[in-house]
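I have a structure I would like to understand better, so I am pasting it below and will then ask my questions one at a time.
Note that one protein chain of the assembly has been removed; the remaining protein chains are unaltered in position.
Chain naming follows the written order as A and B, and within any one chain the residues start at number 1.
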Amino acid sequence: MLYREAGQFKSTYAEDQQIFPIRQDRVAMVALLAVAFVLVPLMANQYWLSAILTPLLIFALAALGLNILTGYAGQLSLGTAAFMAVGAFMAYNFVLRMPWLGVIPSFVLAGLCAAAVGVVFGLPSLRIKGFYLAVATLACQFFVLWVIQRWGWITNNSASGVITAQKMEILGYAFDTPVTKYLLTLALVAAMALLAKNLMRSETGRAFMAVRDMDVAADVIGIRMMHTKLLAFAISSFYCGVAGAMYAFCYLGTVEPEAFNLDLSFRVLFMIIIGGVGSILGSFIGAAFITLLPILLSVLFAGISHLLGVEIPHAVISNLELIIFGSLIVFFLIVEPHGLARLWQIGKEKLRLWPFPH
Amino acid sequence: MNVSFFFEVLIGGLLAGVMYSLVALGFVLIYKASGVFNFAQGAMVFFAALTFVSLVERGVNFWLALVITLAVMVVLGIATEKVVLRPLVNQPPITLFMATIGLTFVLEGLSQLVWGSQPHGLELGIQDVPMEWLSKSTGINISQFDIFASGVAGILVAVLALFFQYTRIGRALRAVADDHQAALAVGIPLKHIWAIVWSVAGFVALVAGLMWGARNGVQYALTFIALKALPVLILGGFESVPGAIIGGLIVGASEKLAEVYIGPMVGGGIESWFAYVVALLFLLVRPQGLFGEKIIDRV
Partner (left out) sequence: MNRAQSIGESVLSVEGVSLAFGGVRALSEVSFDVREHEVRAIIGPNGAGKSSMLNVINGVYHPQQGTIKLRRDGAWREFHDMDSHEAASMGIARTFQNIALFKGMTVLDNVMTGRNLKMRCNFLEQALWLGRAKKEELAHRRAVEEVIDFLEIQHVRKTPVGRLPYGLQKRVELARALAAEPSLLLLDEPMAGMNMEEKQDMCRFVLDVNDHFGTTIVLIEHDMGVVMDISDRVVVLDYGRKIADGTPDEVRANQAVIDAYLGVAH
């Protein structure tokens, strides 16, 4: 009875096309943003801000990028980490060699570099589909990492390929505490999520989904394959690149090429499978889930070992984590292939009727 | 340019390629019979090798351990079919592929949970040393072990090819791979077939695991072998047993040659991506692989 649309009539198409057509959703969104921007920085401790929330947002952005490519446009990609790496290392280089640019423009340029790499490695998608394409993206993943490891210029000739991200300063204001880093990340991610949502509900998004659902038919009605697929790769890689830059600057601080390995690509893929492919909200839910799950598990096991008075070795916990991850993937694919986002939607549908049964 | 050195590298590469083929064979089997691309094959190799080696280390007789491990792989195959494949039977191939990725993680975690995560050595009685008479007569060094491995692979391929072509079960498997519904219509028991296939794939994984484990040791890195099998499959096609061998040979040889001759010019480490780029270029020309069938899209 709280979540009722009664009385909310939409008299213009503009009203119908809103991101949140139902008033309760709009209120909830505003409240969420208020909590995220104001309450959290005031109340959360350093650990939560720097080790949980900030990486969660960054991964959400990467998951968003992958979702645009794989979820909306249907092009399976296992090269997410490579695009993030390009973003991270190029951002480092822009800030290093052109410090007058500023942090945000450097991130944007780094994202554009990642987009360029994405377009090049997206070219095979014009001829190859399905998991053949996944293998092509693996080529990208391995090759890009190899280049970063071998090419001295990109790591400023650092001995082991390790780079240290510089301090971020915007208009003279330094962003070097957990709170300021968190707020910067939040602002960027929120802005980019809004852009992505706008994009996916307009013609570009429809073209992506058409190519995903039946590309031959899309071609026949006039949607250009090459343009659409390459645009998907470009936009997706841009998002992953910016996420990678933030990964280095707002979270890790010190980065090595190995941090962007195949495991990371799989992690992001799991986020969108569990969260929901083809859903902006799903990217956030999936990222939250995958980021919080290890913490949940270690808390759980700490509790169990405390209860039983037995020390559970760390190796056991990390192996159990692997097993649970894998099982969850299989579980979600069987039970709800559209992920948690769909379950959320179903929940909202039920909430519209609550407390009445029909 | 030393000719005998070239041959050494070439033959070494070809033989390394045979090892890749061993893993690729498992993929081909499952794909041929159920249309599923089993990303978990690498984890199965690891699991098989680890189980075997752990049993042997605990004092179990070599042959008994082999039998027990095989039994475990069969159980694993049946369980996978029941828990993962059957519920997903009508889903698009991408979904099944992602399910096998999940399965990979489960297997990796399970293997290490049960048997621990330290590396193990695996002794098969054949050393990784050059064959003496060959090096003495021609100056080319080729490992005894590599020859042995290719021999095993060759026998395995021959047996599998014969199996698919001439036995009743083999025919049934090929029928299922072509068209599930039609196979059901003529009375082929789908579920049994899949259980059989996954068990045979488990057996192949065991053989591959033994070979790779003896050569590189049984450790977590073994799971990544599966990734190397992917370019092999692309070149040879996902459904061809001889294709897996030829693909493996091409990948192995070209990788080694590239590393030795092109590598030094660009800083080395080409092996991490060369096979993939070769596969990618190949796909651009022939999207269905060497032996695969052309995909026709109808509207």
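Of note:
Convention: a contact is a pair of C-beta atoms (placed from the backbone, for glycine too) under 8 Å apart; a residue touches a chain by one contact, two chains touch by 3 or more.
Predicted model, so just to flag it, every value in this text is computed and none were measured.
Between the chain not shown and the residues A:222, A:309 or A:355, the one that touches is A:222. Screening A:109, A:186, A:210 or A:255 against the full complex identifies A:210 as the residue touching the chain left out.
Mapped onto chain A, the interface with the missing chain covers residues 13-14, 17, 195-196, 198-199, 202-204, 206-207, 209-210, 212-214, 216-224, 231, 235, 278.
Quick note on the criterion: only the chains that are shown with their structure count from here on.
Looking at the complex, you find that chain B touches chain A at residues 37, 83-84, 87-88, 91, 93-95, 97-99, 101-110, 112-113, 116-117, 227, 230-231, 234, 266-267, 269-270, 272-273, 276-277, 279-280, 283-284, 287, 297, 299.
Across the complex, chain A meets chain B through its residues 76, 124, 127-132, 134-136, 138-139, 142-143, 145-146, 149-150, 216-217, 220, 262, 266, 269, 273, 315-316, 319-330, 333-334, 337.
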